[in-house]
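Here's a structure for you.
For this view, one protein chain was removed and the others were kept in their places.
Now for subunit A:
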Amino acid sequence: MLAYISRRLAAGLVLALLVTLITFLMLSLSFQDVVRTILGQSATPESVDAMTKQLGYDRPVLVQYGDWLLHLFRGDLGSSVYTSLPVASSVLQRLGVTLSIIVPALIITVLLSTFLGVWAASRGGIADRVAQGLSLVGYIVPGLLLAIALVYVLAVRAKLLPATGYTPLAENPGAWLRSIAIPVVVLVIGGVANMAAQVRGRMIDELRRDYVRTLRTRGISTTSIVVRHALRNAASPALTVLSLEFIQMFGSALIIENVFALPGYGSYAFNASLQGDIPVIMGITIFGVLLVTVVNLGTDLANGWLNPKARVH
């Protein structure tokens, strides 16, 4: 088991190296523009050169990347070119905000999708059409429009929830809940649309398998067949979708945060990218990769627990 986890972590490390290397190489094409952005319109060629040298952009790209890596292994992600704040702590703080909407959204999505998918697949008929219709609505309305519509109805018109802003959980749990409510609902609607359809499809496949018939001939109850047997077997393929769903949700969160002016990963990435703040961009990249690695590892472990064939001894 430990060997398996370390192997997966090693694979994640390779992924992190590759993604950061590619990002760095692509960014290096624009280092000149970045320096000009920092210095502003009035920069003289001399000051551009001086700044380039100061930031170390005059060295070969691979040397710069190696340098960044070395610092990374010492736990040092550098500091922002603009604010001089250390990258690591700022990134973590922003990531916390984004995760605080993604994690609740993901949990609700999983519960709701499982319920809807199982319901549709084991009831058929009208139940199925209702579930299909609901997920279609979530699928065809872009999350961005949904977010704005909900803000307009719930916050601007009905004044039930705050339209914008974020309160940390530690500061005031009630206010935190109110500040993440609409973004979470928007992410859940998009997520359920996708995930419930997956669960439904897997369940339909599973319920048609031979072992289900054999279990029925043994007089085993319908509930046990649906929940204990079919759902358990359907959960394993559905889990692989879950990690993709997380990545998808992360992307949607970056846009939706903006509607609610949440100080999350998206706006942070956007500003860093707009300013060409290379250390911050690299910090955001590496944390993004690590996050994905951890999520993938988690789903793999859960899959091993659910599916004996995938279990690693």
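The criterion applied here is as follows: a residue touches a chain if its C-beta (ideal position, glycine included) is under 8 Å from a C-beta of that chain, and two chains touch if they have at least 3 such contacts; residues count from 1.
Simple rule for what comes next: contacts and distances are computed from a predicted model.
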| item | value |
| --- | --- |
| Protein name as given in UniProt for the chain not displayed, "Probable septum site-determining protein MinC", "Sarcosine oxidase subunit delta", "Sulfur carrier protein ThiS adenylyltransferase" or "Dipeptide/oligopeptide/nickel ABC transporter ATP-binding protein" | "Dipeptide/oligopeptide/nickel ABC transporter ATP-binding protein" |
| Touching the absent chain when the full complex is considered, from A:56, A:133, A:165 or A:251 | A:251 |
| Contact with the hidden chain (one of A:54, A:172 or A:214) | A:214 |
| Contact set of subunit A toward the excluded chain (per top definition) | 15, 18-19, 23, 26-27, 29-30, 33-34, 120-125, 128, 136, 139-142, 144-145, 148, 152, 156, 200-201, 203-205, 207-211, 213-222, 224-226, 228-229, 232-233, 236, 244, 247, 250-252, 254-255, 258-259, 265-266, 269-270, 272-274, 276, 281, 284-285, 288-289, 292-293, 296, 306-309 |
